[in-house]
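Of the protein chains in this complex, one is absent; all others appear in place.
Take a look at chain A:
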Amino acid sequence: MNADVRDPAARESAGPAPLVVHNLRVGFGGRAGGSEVVHGVSFEVAAGECLAIVGESGSGKSVTARSLLGLAGAGSWMTADRLELHGTSVVSSTEAAWRARRGKSVGLVLQDALVSLDPLRPIGREIGDSLRLHTNLGAAARGRRVIELLDAVGLPDPHLRVHQRSGELSGGERQRALIAAAIALDPPLLIADEPTTALDVTVQAQILDLFREITRRGTALVLISHDLAVVSHVADRVAVMSEGRIVETGRTAQVLADPAHPETRRMVAAVPADRPRGTRLSVPHGVSERPISPSRPAEPTLPERPVVLERPVVLEATGLVKGFRRPDGTRHAAVDDVSFTLVRGTTLGIVGESGSGKTTTARLVLALSTPERGDVRVLGQPFTTASVRERRRLRASVGAIYQDALGSFDPRLSVGQILRSAVAGPHGTRRATGTTRVAEVRRISELRRVAELLDGVGLPATVLTRRPLELSGGQRQRVGIARALASTPQILICDEPVSSLDVSVQAQVLDLLDELQRELDLSLVFISHDLGVVQHVSDRVAVMQRGAIVELGDAGQVFGDPRHPYTRRLVRAVPRLA
């Protein structure tokens, strides 16, 4: 973290560095040690330079970023040997002094533009606020400046957009508006906290381009992210944070090519894009969340798995159509003539951006909603067109994993109760009323099966008495997988199973799914908006756009030689390590 790793172009710029941080410590509650969450980090950012601070949630990266604006939060304290914004020391600034500086000498871009913008005010007013507070521009001049800003962040028709409210904009447009607000006063330093996490890949790529453009104009940028691949194209330098410390820092290319610290190596390895099927993403380390047992060897790479296409088709969707009525009465086809087959032991990836009909397709395949046309066959038997009784019998063969694992568990039940009822299956309550001895034997065999499932997903038996609410995101998803496997299904429908997880936890869950697929000869439908993930897990890939499959083929072909223009655009936008 010395000046020598700075970009030569940036060094030329005159004046003091936009940001110098030396031995910054941040904590909550009393000053007496224990509550400290950032343990003395140091870095500086030059004009026109982009520094990415990457780390898992809880590593202290967001707290660090917010401290740079005096926004660490209620009950927080901060000390530093040096904390200088554009040459001015701000270590002991009062709240009033911070307020004068925010927006003017340092701007902030937040993750969720939907909640960061006032839903009742037009975005023009929202963006004009900082101009009104910090400049003496008249109303007309402010209006012109706002339109300039919206134009600068690439929002089409800015003179119309200023009158829209945040609800009328798409996710990418909202993020652009937020960036426009942050750069309104042309602050020399911009801090962006996970600015693209909630966005689709193509939109994410556009926003990253915009950031690159902003740094080219001489603004210093601190980019916070949990995803190394996302920042690798924008950042000149990377600082990896873990447990409140910067464990590694250096030029982006050098850190990616030769990561020195185990934490960095873990993050680099967890990026799924361009990693062939079967490559382990998670690097086991000292105390892994998942103990390594003899049945689960820890070798980093597993042998290439032969894909045999002559195997039987286990799932077949034909001509699925499902529409919804819009509020204005017009019909909108959420799923429009979708057909695919799933071969035993393989993974079909379904990829597309939000609103493309992926989740509706999953719901149709699971017979949670009835298609208007078309049908789904499971193991050669009719599924969606079957009688309720027949379908219930077949459901044991089809498991499901959801994005929101927590929401998919009955909040009253403990993990043990959830798994036992899944093991007992639909007839559990009826059969449990047998004689005491039969019930006892059943109880024991159920408990044995629960233990087996827990071991299979790498969870300790201690989670049995806990409720899902008390578990971490990765543990919850493991419980979700264990429940899906309880009925020994042959097909697993995974709807965005890793989308709400950190990259390194995502890596562990993807590895687990891969192992289970090999062990149990599972067939997977894997739905995700993340092309990198889909590329990593899939044998075949279906690309969805506006309810239709626009391209369907082998993963290698779809990603290596995309035919449809939309696929090409998607593939180009995948975050890869630079």
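Heads up, the rule we're going with is that contacts are C-beta pairs under 8 Å (C-beta built on N, C-alpha and C of every residue); 3 or more make two chains touch, one makes a residue touch a chain; residues count from 1.
Keep in mind that, in the parts below, contacts and distances are computed from a predicted model.
Novice: When one chain of this assembly is omitted, its UniProt record names it as which of these: "ABC transporter permease", "Sarcosine oxidase subunit gamma family protein", "Multicomponent Na+:H+ antiporter subunit G" or "(2Fe-2S)-binding protein"?
Specialist: Hidden chain identified via UniProt as "ABC transporter permease".
Novice: Of A:Ala198, A:Val247 or A:Leu379, which sits in contact with the chain we cannot see?
Specialist: Checking each option in A:Ala198, A:Val247 or A:Leu379, the one touching the absent chain turns out to be A:Val247.
Novice: Give the residue, chosen from A:Gly87, A:Pro276, A:Pro312 or A:Pro426, that touches the chain omitted from the document.
Specialist: A:Pro426
Novice: Using the document's definition of touch, tell me which of A:Pro188, A:Gly352, A:Gly474 or A:Gly532 contacts the absent chain.
Specialist: Looking across A:Pro188, A:Gly352, A:Gly474 or A:Gly532, the contact with the absent chain belongs to A:Gly474.
Novice: What is the set of chain A residues that contact the non-displayed chain in the whole complex?
Specialist: Per the touch rule, chain A residues meeting the hidden chain are 55-59, 226, 242-243, 245-247, 261-263, 285-287, 289, 366, 368, 392-393, 395-396, 398-400, 402, 404, 407-412, 421-422, 425-426, 429, 466-467, 469-475, 483, 486-487, 502, 504-505.
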